[in-house]
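Excluded from the complex is one protein chain; the other protein chains are retained at their positions.
In this document, chain identifiers A, B and C correspond to the written order of the chains, with residue numbering beginning at 1 in each.
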Amino acid sequence: MTTFSFLDDYSEGAHPDILRALTESNYIQQAPYGEDSYSAEATARIKARLGDTFDGAIHYVASGTMANIVSISSCLRPHEAVIAVESGHIVVREAGAIEATGHKIIVAPPVDGKLTPANIEAALASNAHFPHMAKPRLVYLSNATETGTVYSLTELKEISTLARQRGLILFLDGARLGAALASSKNDATMADIASLVDIFWIGGTKAGALLGEAIVVCNPALAEDFAFHIKQRGGMLAKGRLLGIQFQELFGARNLFFENARQANAMAAKLASGIASGGYAFEAETATNQVFPILPDAVVSALKQHFAFYTWRKSDDDHSVIRLVTSWATPEHQIDAFLARLAQV
Amino acid sequence: MTTFSFLDDYSEGAHPDILRALTESNYIQQAPYGEDSYSAEATARIKARLGDTFDGAIHYVASGTMANIVSISSCLRPHEAVIAVESGHIVVREAGAIEATGHKIIVAPPVDGKLTPANIEAALASNAHFPHMAKPRLVYLSNATETGTVYSLTELKEISTLARQRGLILFLDGARLGAALASSKNDATMADIASLVDIFWIGGTKAGALLGEAIVVCNPALAEDFAFHIKQRGGMLAKGRLLGIQFQELFGARNLFFENARQANAMAAKLASGIASGGYAFEAETATNQVFPILPDAVVSALKQHFAFYTWRKSDDDHSVIRLVTSWATPEHQIDAFLARLAQV
Amino acid sequence: MTTFSFLDDYSEGAHPDILRALTESNYIQQAPYGEDSYSAEATARIKARLGDTFDGAIHYVASGTMANIVSISSCLRPHEAVIAVESGHIVVREAGAIEATGHKIIVAPPVDGKLTPANIEAALASNAHFPHMAKPRLVYLSNATETGTVYSLTELKEISTLARQRGLILFLDGARLGAALASSKNDATMADIASLVDIFWIGGTKAGALLGEAIVVCNPALAEDFAFHIKQRGGMLAKGRLLGIQFQELFGARNLFFENARQANAMAAKLASGIASGGYAFEAETATNQVFPILPDAVVSALKQHFAFYTWRKSDDDHSVIRLVTSWATPEHQIDAFLARLAQV
Partner (left out) sequence: MTTFSFLDDYSEGAHPDILRALTESNYIQQAPYGEDSYSAEATARIKARLGDTFDGAIHYVASGTMANIVSISSCLRPHEAVIAVESGHIVVREAGAIEATGHKIIVAPPVDGKLTPANIEAALASNAHFPHMAKPRLVYLSNATETGTVYSLTELKEISTLARQRGLILFLDGARLGAALASSKNDATMADIASLVDIFWIGGTKAGALLGEAIVVCNPALAEDFAFHIKQRGGMLAKGRLLGIQFQELFGARNLFFENARQANAMAAKLASGIASGGYAFEAETATNQVFPILPDAVVSALKQHFAFYTWRKSDDDHSVIRLVTSWATPEHQIDAFLARLAQV
């Protein structure tokens, strides 16, 4: 690649603090399968952010799809279904992983990328024919969403209240939870989320780790036997230390998890601001580390000579929406270069 | 842990060359999901060892259980079953992962830890009642076996011939393939294995990687659509570079994969030899990096004050078989210390 | 029930010829599990209608959901998905049965209750992101559809051509295949269907049997090992004779399968005609044994005092669409009674 890539937020390796920690701890013998002291310390550090009332468990797995598979399939009986937005990652980007564990996904139309209480109610109402329709049982949110939007605390509380009233398990996919929590649009804390959902996960891969996601099982009833599911689905690493060390670093004194996300969001904001200054419109407001400007096709072509990014969709005959993604590793000079190039073309 | 551990071969991190390579490549942007240039180079290096006739594909996943899940479930139709020895890893140490993908495992009694043509024939004969019995379809071997023994080239050829005659898929779990190939008892090459089986995997985790296994799909018919299965089961890493870089190092000029295994086996051989000099017997000959001496219970207790290891089983009223495992990271001075301590007690 | 029911076409038992045949054959010993002579004869009779080129196999199962489960799951590898209309029976009335076998269903908007080549192409186009999206592989049709419409021969040919071009398996759910083939709108024969699809089933339950569906595997490659799937999913009856005898009767000299369907359709046509005479409109043209008139709510209430039927949906503030279903067992005098009552209110 001679061009600079804004394709995604996982094109680089890990934050250097993580590599340093891996190197320094390398010869210290540890128990395998998540029983290492680093994982214990990472868990303690994460729990410190979840509030005093947290009474659940934390587990580490290698990938986001694995986190979704384990979280969802461990909760559900065979006849139970998931409610998710049509654009949800489990719906369109995990190769049928949830169905492969036996569960139907009931889709709802997204509102600004998000589920709403009204959408959930509608899904319940249209799937109520006992016993001919799979029983809606788990609500899948992602925060940030696939399109980079963020749930407000009020929105989360409303969905949580509804879920508890209707006996639904509330699950939050946090592949980009850092970006959400560090968003200028955000007013929820990780402790808020832990108090409102039954289970969620904290994405490490997109927040500066080499790999790894931390599943936070908030509802103690769901925590029982959880490690079995990780093992059975192939999500348990012999050298669980690899995950423990990384989350220990992300949630250490430097607050790397939030710092990395803040940096990614700041780069996106700068990019958005610069593009707006050029007089261009956007498909959506930039809340996290994804920017969706609408540009003339000729401009898009010119930019692609120096930068890699996705053309999201045709906007009209001679304009397209593009997607630009930033990360903890995006150098500010590449933002400057992009904006300079945009100004030229 | 203040004691030194001979519990397993995954108590430490990674070979320092791997950490160095991860650090050096850290900021080079790469395509995700295994499309990075490191994975391509790793594949080229592994293929160079598989012989000119190899016409399959190589994929990287995060864990051994994942390698088994993906390899087996991608090959089989729903009614097809696996034949494995009772002591096989998929039978007793993967929390029902294979059954969780819908497939029955037919167990056969091991001979020296291994499957034999006779055992396979017996399994076929006792599972032939169409359509009331699941159809035996895939033979699962592991090399080295769970008890550290190694298949000879002749044994592999006989099983391969039988599998082809009977329409069976032959699969080899290579969690400790390095230890097997580096064994003094071994007379097979990786190219031999590639020519005799339909699919196998090369274990990185126990050969000096942080994590990662390379699945080698030898039979081109089984390679079609393979990436879907990895994605669907949650085994695909966004930063696939992490696996590519490690296998690139393991199969580089220094031949780290074999060197690490040879070192582990050498430490085990030294341990076995020293224990034998003390006049103690063994449960089995030491072929790879696992040693199974039979020691008086008092000696076992004394050793456990300074070393961690598993008591495998009671041998008689006052003796036990213990298991000692060495790795690429086992320092020779710990072998010396163990033998010195044994001599004392 | 003191009222007469137009709720469905499975409120009564079986055609009396079937009960007679069961009684007459009762003490003749037969081989179990579908190996009986009645099943063989039924198969011969069905094959006689499938044309000389038919080279597949026929199997009998107890229920329609079972027929769908076995047909679909026996064809697909784990990563492969089904394309179906949103209103398809497998989508909304089988409690997630297909997903429970591990497969995603990709839904398309129905056109007159049906899939179209354009809809299928759109589903392929929006599920093409390898390997992140499940691979579309099987097209699910039902004929008659859930809303009682019928595929024309031209429509079936177009879909079949597309399926073969795109490497898709074409499957037809024939729960109401009799009603479709006996429809005045129909121009396809059972032999046409057998030549155009890979696998379909002939519904016995709604055509006068106590239970039972005949799965016709047209594509010989899909027929291999088929009985295993029926056994494994719990669809094989010890007394398979029960299914064989019934299909032998349905496809005997009296042509009961078509006669029963023709009678059901005729009763529906009479009902529709009489309602139209009253000046009422319809949600859809009546093609088979389902009638969807639009009636004032007051009329609906009055009719419900004497007849059972579903209110399908509100049409406007004071009108509703109702669904009336007839069967082989619907007595003509009940049609007369319904129309008389309608005329009164």
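Keep in mind that, in the parts below, contacts are C-beta pairs under 8 Å (C-beta built on N, C-alpha and C of every residue); 3 or more make two chains touch, one makes a residue touch a chain.
Note that the coordinates shown come from a computational prediction; the quantities given were computed from them, not determined experimentally.
Note that of B:15, B:103 or B:231, the residue touching the chain absent from this view is B:103. The residue from C:34, C:64, C:88 or C:274 that touches the chain not shown here is C:64. Residue in contact with the omitted chain (choice from C:97, C:115, C:222 or C:250): C:97.
When the whole complex is considered, the residue among A:132, A:254 or A:333 that touches the unshown chain is A:132. Per the touch definition above, the residue from C:58, C:134 or C:329 contacting the chain not shown is C:329.
Listed here are the chain B residues that touch the chain not shown: 78-79, 81, 92-96, 99-105, 129, 131-134.
Residue positions on chain C in contact with the hidden chain: 1, 4-5, 8, 10-14, 16, 19, 22-23, 25-32, 61-70, 94-97, 100, 205-206, 210-211, 228, 231-239, 241-242, 329, in rising order. Contacts to the hidden chain, counted on chain A, fall at residues 33, 73-74, 77-79, 101-102, 130-132, 134-135, 225, 227-232, 236.
Going forward, only the chains that are shown with their structure count from here on.
Of all chains present, the one whose mean CA position sits nearest the global mean of protein CA atoms is A. By the count of C-beta pairs in contact, the leading chain pair is A-B.
Taking the mean Cα position of each chain as its centre, B sits at the greatest distance from chain C.
Two copies of one chain, chain A and chain B, form a contact in which over half of the residue numbers belong to both partners. Chain A and chain C have Cα centroids separated by 43 Å.
In whole angstrom, the spacing between the mean C-alpha positions of chain A and chain B is 34.
Residue positions of chain C touching 2 or more other chains, listed in rising order: 78-79, 101-102, 131-132, 134.
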